[in-house]
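For this depiction, one protein chain was excluded, whereas all remaining protein chains were kept in their positions.
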Amino acid sequence: MPKVIENVGCPYCGCSCDDVRITVSDDGKDILEVENVCAIGTEIFKHGCSKDRIRLPRMRQPDGSMKDISYEEAIDWTARHLLKAKKPLMYGFGSTNCEGQAAAARVMEIAGGMLDNCATICHGPSFLAIFDNGYPSCTLGEVKNRADVIVYWGSNPAHAHPRHMSRYSIFPRGFFTGKGQKKRTVIVIDPRFTDTANVADYHLQVKQGHDYELFNAFRMVIHGHGKDLPDEVAGIKKETILEVAEIMKNARFGTTFFGMGLTHTDGRNHNIDIAISLTRDLNKISKWTIMAMRGHYNIAGPGVVWSWTFGFPYCLDLTKQNHAHMNPGETSSVDMAMRDEVDMFINIGTDAAAHFPIPAVKQLKKHPWVTIDPSINMASEISDLHIPVCICGVDVGGIVYRMDNVPIQFRKVIEPPEGVMDDETLLNKIADRMEELKAKGEA
Amino acid sequence: MTLVQEPELFLECYSVTPDLFAGKSLAEIADLPAHEGKIQWKLGDFFKFEGKAGETAADTKIVVNGNVRRMKRFGQQMTAGEIIINSDADMYIGGWMKGGKITVKGNADSFLGIAMEGGEILIEGDAQNHVGSAYRGDWRGMSGGLIRVKGKAGNDIGTAMTGGTIIIEGDAFIHVLTHAEGGTVIIKGDVEGRVGGQMVKGDAYILGNLLYPLPGFKKVATVEKEVDGATYTFDQFIGDLGERKEKKKGEIIYGNIFLKK
Partner (left out) sequence: MSELLIKNGYIFDPISGIKGDKADIAIKDGKIVDKVSSKAQVIDASGKTVMSGGVDIHTHVSGPKVNTGRMMRPEDKFFRGSYRGGIIKQGKRMEMGFSIPSTYKTGYAYARMGYTFTNEAAMPPLLAPHVHEEFRDTPILDQAAMPVFGNNWFCFEYIKNKELENNAAYVAWLLNATKGIGIKVVNPGGTEAWAWGENCTTINDPVPYFDITPAEIVKGLIETNEYLGLPHSVHIHGNNLGNPGNYKDTLDTLRLAESYKAKNKFGREQVLHNTHIQFHSYKGTSWADFESGAKEIMDYVNANKNITCDIGQVTLDETTTMTADGPFEYHLNQLNHIKWANVDVELETGSGVVPYIYDKNIKVCGIQWAIGLELALYAKDLMRVHITTDHPNAGPFTRYPCVIKWLMSEKARKATLDTMKWKDKVIAASNIASMDRELGLYEIAMMTRAGPAKALGLAAIYGSLVKGADGNVAIYNLDANDLPSDPELIEAAFQNTAYTIKEGVVVVKDGEIIAEPHKYTLWTKVNMPENAQVMHDIKEKFTKNYTVNLENYAVFDEHVHNPRAIELDVA
């Protein structure tokens, strides 16, 4: 008899929806049906039970082909290379559970290396802004139950977080928001007329790269200097700025969601920094919060786990082994790759070969490269060693952190392919092997 | 000290300061640690040493020869004395410096003079990003001293600055004096934009063009001022009108941007 499993967490985007309904075959190996989740989420579960999943580690041969090897050999190879390298880098973790991220911390502390996660190419600027300016935020349920004004600035949830608007921000009827969308004002600020802008009440088509000036203008209005505004700022007319500022000031509860439009345009962290300043200013007159639209279902995870382990959320330099150093710009993955400052690379739960700038990939490729990932991806195709692992939320459970840092407990719904390890087990074995080798003097 | 061996990666030269060299023999200096990733080396593995260290930091002058483009942290936390680097150098030159003088006869990388408290840094070439800025998260940035870059610089000049002076003789990119609560930045070339963003207090002098001025600054006067030895006529702008302001004896204190006419 097929079995139905309810309240399953979806391992795709930062919405970390936990209401997925999975129908699993009698033998617990196949996923027959996926309900409630968006198209992207459905694909993850389907992919999870695909018969093509890699079951064994694969090692690059001199002729370029890949040969299956045992987990034990793969663990030993990785451990030895980590100990040998002067400055190895482990990067990724967009798609790993927290238990795996904690084990990775242990590995790199023993190895004396660098540890980084996808924020370094994504919401890293948000971290930098939070370091400098704080973070007045809330959980998504507060938005659902209270918010009457929503701003999406440089963010397009219609594409990147398909259920965000329906589960959390615009459409839901919460405790104090019984009329749902009808009583919410939605403002989208984006240089493009996106699908999200299409459902907004206001679309401010800001001049690309000049969001900082527009934030500055809004703040001027809040500080009582509206009359000193120029006629146009960043492509937005003064009247519009004044009108939208008025809406913000009169909100009962407003939230600004932001994404790559702010993190990846000139000024980067400063764009978010000033957004935080504006949010704080608005709290003098109204109630406002701000939230980063984290991309992956557990990309917030390493930031949370490594903050309690080391005190820093990303770009960790653990080379001294008795303390951690962090300074994005120096200790960030792409910067180090571009400068050829690392001599070994482990790509885990991500695809750096697809996402890093090509020159960075070329530099990293000069050195030993391990990919730890359930799938064949660009990174695995140029790796020296590819180690498959379980997919969190599909064949292993664990804790993940949603975009608002709320922990969601994921379940496993099918058994992993025979013999496939989960990240936590694999990484702990690599750490154990390094300790063994060190004790034997083989480091 | 002369470079005789290049590191494979980058070398952390946190031991190369007058404070740490003072009172030591050449052999002791060569034994000082330097890190390459997780490997702890000695300075003597990469450099050969000649001359004699002073008794105190103030009496110690270090001349670095060879191409140290891949060496970082020269002069960190130094309190007195002098360092001359005869090539390009990497990050953190003069970081957290309290006194003394550093000259780089080449380019400097990022985090030059980070959170500087005193002393002087001269870069004859270009600098990168984060010149005289604060460490991540610290609202207390550069508080004293002088940084002069003869070439151009990137972004984040004097972020969270509270005192001291930075002079960029070439062009700069964006974000000058962001979040500043004091200090002076002089840019003799052009600046693309974002000067004085979220500034509580501080003074920026721009002799070239400011391509994208912020709306938060409004013109109040035209004045003549002497800047780095020459006198010019400037339009004076006060702001950031979108940021909190302090009061002294009932008067609001603004930050200033002086744009050369």
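Quick notes on this structure:
Read from first to last, the chains carry the letters A and B; within each, the first residue is number 1.
Just so it is clear, a contact is a pair of C-beta atoms (placed from the backbone, for glycine too) under 8 Å apart; a residue touches a chain by one contact, two chains touch by 3 or more.
A quick note: this is a predicted structure, and the numbers were derived from the prediction, not measured.
Partners of the chain left out, restricted to shown chains and counted across the full complex, are A, B. Residue A:Val304 is the one among A:Ile75, A:Met90, A:Ala104 or A:Val304 that touches the chain not shown. If you put the hidden chain back, the residue from B:Ala80, B:Ala115, B:Ile147 or B:Ile174 that touches it is B:Ala115. Set against the missing chain, the residues A:Ala104, A:Met165, A:Ile236 or A:Met326 yield one that touches it, A:Met326.
Per the touch definition above, the residue from A:Ser25, A:Thr139 or A:Gln205 contacting the chain not shown is A:Thr139. Chain A residues in contact with the hidden partner, per the touch definition given at the top, are 6-7, 9, 18-19, 98, 102, 106, 109, 127, 130-142, 144-146, 167-168, 173-176, 252-253, 280, 283, 286-287, 289, 303-305, 307-313, 318, 321-326, 397, 399, 401, 405-409.
Contact residues of chain B toward the unshown chain are 76-77, 95-96, 115, 135-139, 244.
Convention: only the chains that are shown with their structure count from here on.
The geometric centre of chain A is 34 Å away from that of chain B, both derived from CA atoms. Within the complex formed with chain B, the chain A residues making contact are 85-87, 111-113, 128, 131-132, 210, 212-213, 215-220, 222-223, 225, 228-230, 233, 266-267, 270, 273-274, 277, 319-321, 326-330, 339-343. Considering their complex, residues 8-10, 35-39, 72, 91-92, 110-111, 129-130, 135-137, 139, 155, 160, 174-175, 178-179, 193-194, 197-198, 212, 214-216, 218, 240-244 of chain B touch chain A.
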